[in-house]
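To start, the structure itself, in structure tokens.
A single protein chain has been omitted from the complex, and every remaining protein chain is retained in its original position.
By written order: A and B. Residues from 1 in each chain.
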Amino acid sequence: MSPRLVPASADAAGRRPDVPLRITVDGVPYNGAAGQTIAGVLLAAGRRSWRNGPSGAPRGVFCGIGACFDCLVTVNGDRDVRACRRRAADGDAVTTQSRAADSADPAGTDGGER
Amino acid sequence: MTRHVVVVGAGPAGLGAAAAALRAGARVTLVDSAEHPGGQYHRMLPDAYRAARPGRLHHGWDAFDRLRRRVTGHPRCAWWPETSVWMLERSAPGEPRPPRVHVLRGPADGSGRERRVLEPEALVLAPGAHDRALPFPGWDLPGVFTAGAAQALAKGERVVVGDRVVVGGAGPFLLPVAASLLEAGASVAEVLEAGTAAAVARGWGRRPWELASQAGKAGELAGYAALLARHRVPYRTGRAVIEARGDGRVEEAVTARLRADWSVVPGTERTVTADAVCVTHGFSPQLELPVAAGCALRAGATPEEPFVEVDADQLTTAPGVYAAGEVTGIAGAPAARAEGLLAGWLAGGGAPSAPELRRLRARRDQGRAFAARLAAAHPVGAAWPGWLRPGTVVCRCEETDYAALCRAADDAAGGAAARAVKLGTRAGLGPCQARICGPTVAELLRRRAAGAPGRPAEGLAPATPHHRPVAQPIRLGELAEPPRESE
């Protein structure tokens, strides 16, 4: 057990039953509830990480409010979407992103104010 | 012509500003990146949840609900949700106009969002703050969250971040976060306040009359404390999470007793099983918009944690630009609302002699006193870098570690440290643009005695971690399109 969605039936906020939705992440289906963010869907499904930093280190949600950019995903072809800020839409095709170099090119600096 | 006021941010301060500006007779455009008003404090559930009793999750819900309906439904208010301010375009020097406000309207980080430009007579900036999280070994493991993330997920979409959670850091925000987690069904292993009991008591206990005005806040905090007690959650002072461990995700937290300066007392380390760690060591005001508007900053507890300088009317040093809420100091929602009401009234052309302003100013001043008190009770201890190891990541985006930062600082030729380190290590140059690590890197470099940076040349922006002229990412295709004609 791990992160999860509070069940609607037990929610003090008096939620009506969830409206289900389904998204895919790298082709794998994930079920969620309408209203959840993409990060919320993934966390509630027990997935804590979905992006890789430059060294390949796993990243998921950190700040949860759009400041840290750790949780970036590609949504329906749009790169660099903050998963914690984007509401999941039924049918969203999410692909994960990695900063790790595929090539032997060493991580470099890009200088200037670049 | 009716005066046009643009309010950025619809949290307690921004909503208050919009309401007061409307009352003063102005036309208001209220923009916020979220779908609903409320900010982080009154983060609303999504409509799709069809919640019958959303107020159960909030303090002061009824008043907030009335206010947000009045503001967003007002005939002179344009409420623009899901709107990001990506740039403020300053007027020419000497022109007494607030900046033009460039926004993108559409889903978060979408493509093909609509570009609009607003040209206000007055601008109220109320962008709020996010958690400041100090680095520690393992803070980049999945399962380590900021306290704000845990609360946003619990309050905003009813997702609880773990089963067994350790909450740690500094400040009263630890309590509502732990309360949110408990309410949502998590087990909270412990709540750790890094400040020692003596320091916290000293900060809160002096001049108690300053707290009288914050009775609402005090009652709220007392409620959280009672909830923690009911759930038998230990609240420990002088203790902190100094490491998170696990294989690819958090499995345990290492906590330790701290001295008053936050140095670790050797031999007091304890390992706690946890699947989530939530940390907050204070708040970082979101300063990119005030900086872009040309507002002067004032020093906070350290030079790296400044706030926007405002006068008695919440006016910044930039013409026509007001600031309210946590960008001027961290004092909680009631103080933010008072600042917003004051700023909005004056920005909207309301009479400075209006009788109710006296009450507002008094509340604002009490809020400022409260902010000073908070800062005094929960300072970040100077010895926190003792938690770091050479390989501890400091810049999460570029994975610059502590050793690399120290080497770059030591190597930098003659006082060029800040810029040279930034360029040489890329610390702060990644996707978050130094929002998370900027103050920390600057502090570490300053303490490494990096030397005077010298005077910035004419026309060149100073090397501050808050300088982000592109305030939010904009896609090239969106940027290349001309903005839609305004109004």
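Just so we're on the same page, a contact is a pair of C-beta atoms (placed from the backbone, for glycine too) under 8 Å apart; a residue touches a chain by one contact, two chains touch by 3 or more.
Basically, contacts and distances are computed from a predicted model.
With the options "NAD(P)/FAD-dependent oxidoreductase", "Rod shape-determining protein MreD", "Cellobiose transport system permease protein" or "NlpE-like protein" in hand, the undepicted chain maps to the protein name "NAD(P)/FAD-dependent oxidoreductase" (source: UniProt).
Just so you know, the chain we are not showing touches A, B across the whole complex. Considering the whole complex, the residue from B:Thr196, B:Thr328 or B:Thr425 that touches the absent chain is B:Thr425.
Of the listed positions B:Met44, B:Val308 or B:Val393, the one in contact with the omitted chain in the full complex is B:Val393. Within the full complex, the residue among B:His36, B:His102 or B:Arg257 touching the omitted chain is B:His102. Touching the chain that is not shown, out of B:Glu220, B:Asp401 or B:Glu443: B:Asp401 (per the contact rule at the top).
Mapped onto chain B, contacts with the missing chain fall at residues 87, 89-90, 92-93, 102, 109, 111, 117, 391, 393, 398-401, 403-404, 407-408, 410-416, 418-420, 423-426, 429-431, 433, 451-461, 463, 468-470, 473-477, 479-482. Taking the complete complex into account, residues 54-55, 77-80, 99, 101-103, 105-114 of chain A touch the chain not shown.
One rule holds for everything that comes next: only the chains that are shown with their structure count from here on.
Taking each chain's centre as the mean of its C-alpha atoms, chain A lies 22 Å from chain B.
For chain A in complex with chain B, the residues that touch the partner chain are 1-6, 8, 10-16, 18-19, 33-37, 39-40, 43-44, 48-49, 53-55, 57-70, 72, 75, 78, 80-82, 84-87, 109-112, 114. Partner chain A is touched in their complex by these residues of chain B: 33, 35, 40, 45-54, 56-57, 107-111, 130-131, 133, 140-146, 148-150, 152-154, 157-163, 183-185, 248-249, 275-276, 286, 393, 396-399, 423-426, 429-432, 435-436, 473, 475.
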